[in-house]
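All protein chains but one are shown at their positions in the complex.
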Amino acid sequence: MSTRTPFRLLIACPDRPGIIAHVSSTLAHHGANITAFDQHSEGGDQGMFFMRAEFDLPDAEILFLRQALEALAPAYHMHWRLTPTAYRPRLAIWVSRESHCLTELVGQVESGDIAADIALILGNHEDLKPIADRHDIPFYTVPVDPQNKEASEAIADELMARYAVDTIVLARYMQILTPEFVARYPQRIINIHHSFLPAFIGPRPYHQAYARGVKLIGATAHYVTADLDAGPIIEQDVHRVDHRYGLEDFKRIGRYVERMVLARAVAWHVEERVLVYQNRTVVFPW
Amino acid sequence: MSTRTPFRLLIACPDRPGIIAHVSSTLAHHGANITAFDQHSEGGDQGMFFMRAEFDLPDAEILFLRQALEALAPAYHMHWRLTPTAYRPRLAIWVSRESHCLTELVGQVESGDIAADIALILGNHEDLKPIADRHDIPFYTVPVDPQNKEASEAIADELMARYAVDTIVLARYMQILTPEFVARYPQRIINIHHSFLPAFIGPRPYHQAYARGVKLIGATAHYVTADLDAGPIIEQDVHRVDHRYGLEDFKRIGRYVERMVLARAVAWHVEERVLVYQNRTVVFPW
Amino acid sequence: MSTRTPFRLLIACPDRPGIIAHVSSTLAHHGANITAFDQHSEGGDQGMFFMRAEFDLPDAEILFLRQALEALAPAYHMHWRLTPTAYRPRLAIWVSRESHCLTELVGQVESGDIAADIALILGNHEDLKPIADRHDIPFYTVPVDPQNKEASEAIADELMARYAVDTIVLARYMQILTPEFVARYPQRIINIHHSFLPAFIGPRPYHQAYARGVKLIGATAHYVTADLDAGPIIEQDVHRVDHRYGLEDFKRIGRYVERMVLARAVAWHVEERVLVYQNRTVVFPW
Partner (left out) sequence: MSTRTPFRLLIACPDRPGIIAHVSSTLAHHGANITAFDQHSEGGDQGMFFMRAEFDLPDAEILFLRQALEALAPAYHMHWRLTPTAYRPRLAIWVSRESHCLTELVGQVESGDIAADIALILGNHEDLKPIADRHDIPFYTVPVDPQNKEASEAIADELMARYAVDTIVLARYMQILTPEFVARYPQRIINIHHSFLPAFIGPRPYHQAYARGVKLIGATAHYVTADLDAGPIIEQDVHRVDHRYGLEDFKRIGRYVERMVLARAVAWHVEERVLVYQNRTVVFPW
């Protein structure tokens, strides 16, 4: 009896009649037993088609399925990716001085709620090194010289390569990356912005929110692009506040919303549930 | 050039490898241009497969697609339904004395948010007749004799038939139907229960909730089955309360949650977004 | 035995030690039986104190309590207002072409959830006159000439005076008022902005939100000030959307959030549960 391995297939291409039929026939032909299947068609005539499938595949068919998809791709201008479900992406968590997002990510990785490994933690300050030590995760202090970000980013590049990092998570890193650095990690850097974007773009959003007298505190996890705080939104959430909440309470509620939103975004990202198109995301959740 | 008509296809059958491929190939073969496609595979080996698709179909193919689906169905033990998207289901709203759910449904039908027609309103009291009059909807008062529900249900049957009703919506109707009546309208009666089921089954749930000191007030829309308050849940939602809320406030918040949840459930139902399996629902929302 | 009448007392003044003691002693001295009491101290040394109390008062004491409050006020630089709870504020609902907010307000007034009367409806178009007719509410069509808003606002002034309007509710009125008009109704004009302010200030927020790919749709009810969309926020809420939701779905969800948020803000306002300070609100909810 042949052994089987679970795989994930992601597809993005211009929408065309027959594409679901063609892809699903191909999967069926190679003996894939589909356990999850999500698709989304975006917009009209020049619309896009997105698909995510999970299936068991007979090991003898892996290579043949790859060949079939390669043969199919050009006709549909199809981007596709076939990943063994068991693959655990490697994360670099970038931090500064605030611990709540880091602690949340470490906890969810350990509990299995985030299906990834933390390869290293990088801090522009060393305040959070004790947390890394406690969990036996390598910690690197890489100070940032505002006049010469390239220097620290070069060190970061070297570390990301050395640790074979798939995704960088800015867990309240508080530094703006150069467009050049960002361009080297497309859709591979996730940031948590501590407001309900696009409200309160820029620094000190809780001060802004408090001064504005909002009734809900939000947070936004998004992919980092060259345009500050304007990258594709992966997840957002809010929590209610009222006049009794002072600025410190806004920050406390904010910490709670931030870490939940960031953890959810990372969990979806590492399971390849997030696809990006024209600065918006398609998210196929659990 | 051939004209095209928008259709919806619903499918439920035991899950089997190849089914998506088979159905989507069939649609493609008949020139269907899929605009929405949702599917769900439930459970393991004896699992079920559910599918909902929206597409434009060349008019010349309608008959042939029907024939193809008929030919396909037996091999897959497939239940299927092909409906023109333009079809507007006909609703009967059953009420008693409280107006909030009725008003919400009438409003959403008029605004177009619920894609159906209200064929008639049936009340066991005539309190809400003025609302029906105001909107030119036929209103029938059918009092219920607790000793002889069959009599009033016979009248109701006759009215449902005369008005060609597709779905009965119990909008705070407050009467328990006989199992025989329920059995005649399977998955065609929607009820709003004024609590977060399965908490507070039975009468006076707000009194129960208040006495229990809950922090959230909920409502549940479900299909009516012979087992009181135990039918498949279509939608639930909650709203926060606290110690400052008295019993009357619980009811006020409850009215708000009830009508929202019921309206959403009806809106999904009439667009055939709800499938039922083993007392649970698959809901493909907007 | 003396008869009693329920009253509401609102107080705003600079915060000072002893103020709660002084006011509550005064109420006790005049035989007030407090049934609800909320207070809020805002900020530090130059902080403000806000209070709202509901109580029954012996009729023989009404005048004396008024005199006592008048005597007390100067020492505390106190603004205060004593209103019989039974007083029903008179609303003018201003509309344009979209009905959902108007329908919600009319429904909640009729169900008693908003404790006010709708004195008249004013539309810059006459599209919604049938709704007014259906509920026997006077409807006035007051077209707006963008070059001469003063003309239509003069008519509006006259109508607001003739109908003794307490509060103007802009229920998707879609026109910008002149600063002069706004200044004549301080904290007496409530607007619903169809986004989660301060995100998406300005026109067509749902288009903006859709293009930005947000995951939550919001609405904001606020008092109107001279500064567009920047007045004190009374209430906000959001509803979740995802990639499956198109622009029309954003609008549909938006209609739902808008009318809920607006109705809640109006309900709190007419029960004098909203106090304004430095562009923020203190809301004492049910």
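Each chain gets a letter, A, B and C, in the order it is written, and its residues are counted from 1.
Note that in this section a residue touches a chain if its C-beta (ideal position, glycine included) is under 8 Å from a C-beta of that chain, and two chains touch if they have at least 3 such contacts.
Note that the structure is a prediction, hence the values are computed from the model and not measured.
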(request) Can you list, in ascending order, the subunit C residues touching the missing chain? (result) 17-18, 20-22, 24-25, 27-28, 31-37, 39, 41, 240
(request) Provide the residue numbers of subunit A that touch the chain removed from this figure. (result) 99-100, 103-104, 107, 110-111, 113, 134-135, 244-245, 249, 252-253, 255-256, 260, 285-286
(message) By the contact criterion defined above, which parts of subunit B meet the unshown chain? Give residue numbers in ascending order.
(response) 40, 42, 196-200, 211-216, 218, 232-233, 235-238, 242-244, 279-283
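We adopt the following convention: only the chains that are shown with their structure count from here on.
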(request) Would you mind pulling out the distance in Å between where the CA atoms of subunit A average out and where those of subunit B do? (result) 37
(request) Send over the residues of subunit C in touch with two or more other chains. (result) 244
